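One structure is given below, represented as structure tokens, and several questions about it will come after.
With one protein chain removed, the remaining protein chains of the complex are shown where they sit.
What follows is chain A.
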Amino acid sequence: TRRLCILKGIYPHEPKHKKKVNKGSTAPRTFYLLKDIKFLLHEPIVNKFREYKVFVRKLRKAYGKSEWSTADRLKDNKPSYKLDHIVKERYPTFVDALRDLDDALSMCFLFSTFPRTGKCHVQTIQLCRRLAVEFLNYVIASRSLRKVFLSIKGIYYQAEVLGQPITWITPYTFAHDHPTDVDYRVMATFTEFYTTLLGFVNFRLYHSLNLLYPPKLDGQADAELKPAEGKEYAMDSESYLEKLSALSASLARVVAPSHEDEVEMDEFPVEGETAEQMDQRKKEQEALEKHKKLFEGLRFFLNREVPREPLAFVIRCFGGQVSWDKSLCIGATYDMSDPSITHQIVDRPQVEQQVVGRYYLQPQWVFDSVNAKLCLPVANYFPGVLLPPHLSPFVLEQEGDYVPPEKLKLLAMQRGEKPDEESEEEDEEEEEEEDNNDKEEEEEEESEKEEEMKLKKMEEQKTQNSKVLPVKVTTGKLRLEDKQRLEQEQQSEEKRLAIMMMKKREKYLYKKIMFGKKRKVREANKLAAKRKAHDTAVKEEKKKSKKA
């Protein structure tokens, strides 16, 4: 039943009245809908499962009696089942299936990294790998990748397929140390369903782009690839998946791509939409097109120490050309010595033998550029340079949230400003100011009296700066503030009194909301304070090193 529940997507429900259902007790129990369980009983696949169970029993018996011919015959008649109808039943429309693709993709990517021994069937792993690679190729062909994020858990990708955001995570390519407290059978059942789902989705997606499914590499690219690898890869069928997973060649189409397809869609004004909104939408569309062609015309070369697959995938998704060392993987299209290379991705502290005419960059540049939707200035990403923080593209700051200063800079850059120089200047100014302050402080340390004197002086300076007679100004201001403050106080008191009159339930709700708001503010303040402390610490260190 567990397998059935997983495959059919049946989940427990939280009853509205827990006591009513649970015979008056509030002990935690899980409740399934009666309808769901009845629904499971009607499933034809139940019989298939039973047949399979019987088959396994017979086979075991035959082996026990060492009746090999019987065992062979049984194996020939091995019952099989298909999940097509369940997929169709659970996802009556294609969009429904796309919405639920997140987990399917993550699971397939995880399973495709499993070792080929133990844990689960080799066929499953191969199938997962194939489907994952097919999906990646589709994303490249449709250029639908939007965001990438390097987290400590793995790499998050977000693609937009038919208007649905699909997010998945891939682990870093290391051997897993398989935990013992994980039930792989549950995961295998999920994977079984997910592979079926992903296969159908891939089929449909490929057809929507007029691509062949199962995917074929473009004839021209195929021919290019062949002579180089003829010697090393004897079996054509074996290298097919590897070539596909190299992600360097484009796919064959059913119909030759013609530029007529890309004629702009006619725009129909939606009713109730103002011209401004129209304009905005148009702008967004343009920005999206620009984003899709971010790396158009750039040629990348990946050094052997950088993760090849994610980088190749991301670069190809945004129209760049990419290659790598021939010994690293199949599918390299050009050599490191190619003079037309514009960017070389390097992840080591320094590079010997730099070639003139190309940037040597750390891999974070690619990901940050994709997230920023523009090619970032390269100076921060040279090899051996301390990298700027890598920010999550999934965080959309709302009002009142804490925004890291790097994000602010980035937003300014996206708006077309050039804040870098200004901020640096500001920094310098600040530093100078601080220097002055420091000197003053040193003087101040001599005695407290002087400090007081200084304070007075400062006040005098202030008043001089304002160039108005001091007494009058201060009194006038004070009055104004007082009035405002009084008014504020009165308002806040009125509010307090009104809160007193709230009903109990509303008061509870109100307090909860206010508590949440306050907590948010507190957290934001905490982060800001931490940042400030860090910045000052860094500055002081800098100063020390300068002095030294």
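Note that a contact is a pair of C-beta atoms (placed from the backbone, for glycine too) under 8 Å apart; a residue touches a chain by one contact, two chains touch by 3 or more; residues count from 1.
The rule is simple: contacts and distances are computed from a predicted model.
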{"item": "Undisplayed chain, where the name is taken from the UniProt record, one of \"BOP1 protein\", \"Histidine-containing phosphotransfer protein\", \"Transporter\" or \"Response regulatory domain-containing protein\"", "value": "\"BOP1 protein\""}
{"item": "Contact residue for the chain not shown (choose from A:Asn22, A:Gln126, A:Thr167 or A:Thr342)", "value": "A:Thr167"}
{"item": "Absent chain, residues of chain A that touch it", "value": "2, 5-6, 10-14, 30-31, 39, 73, 76-77, 84, 87-89, 91-94, 96-97, 99-100, 102-103, 106-107, 110, 149-154, 156, 167, 171-172, 174-179, 181-183, 186-187, 190, 199-200, 202-204, 207, 213, 305-307, 347-348, 362-364, 386-387, 389-392, 394-395, 404-406, 493-502, 504, 506, 509-510, 513-514, 517, 527-528, 530-531, 534"}
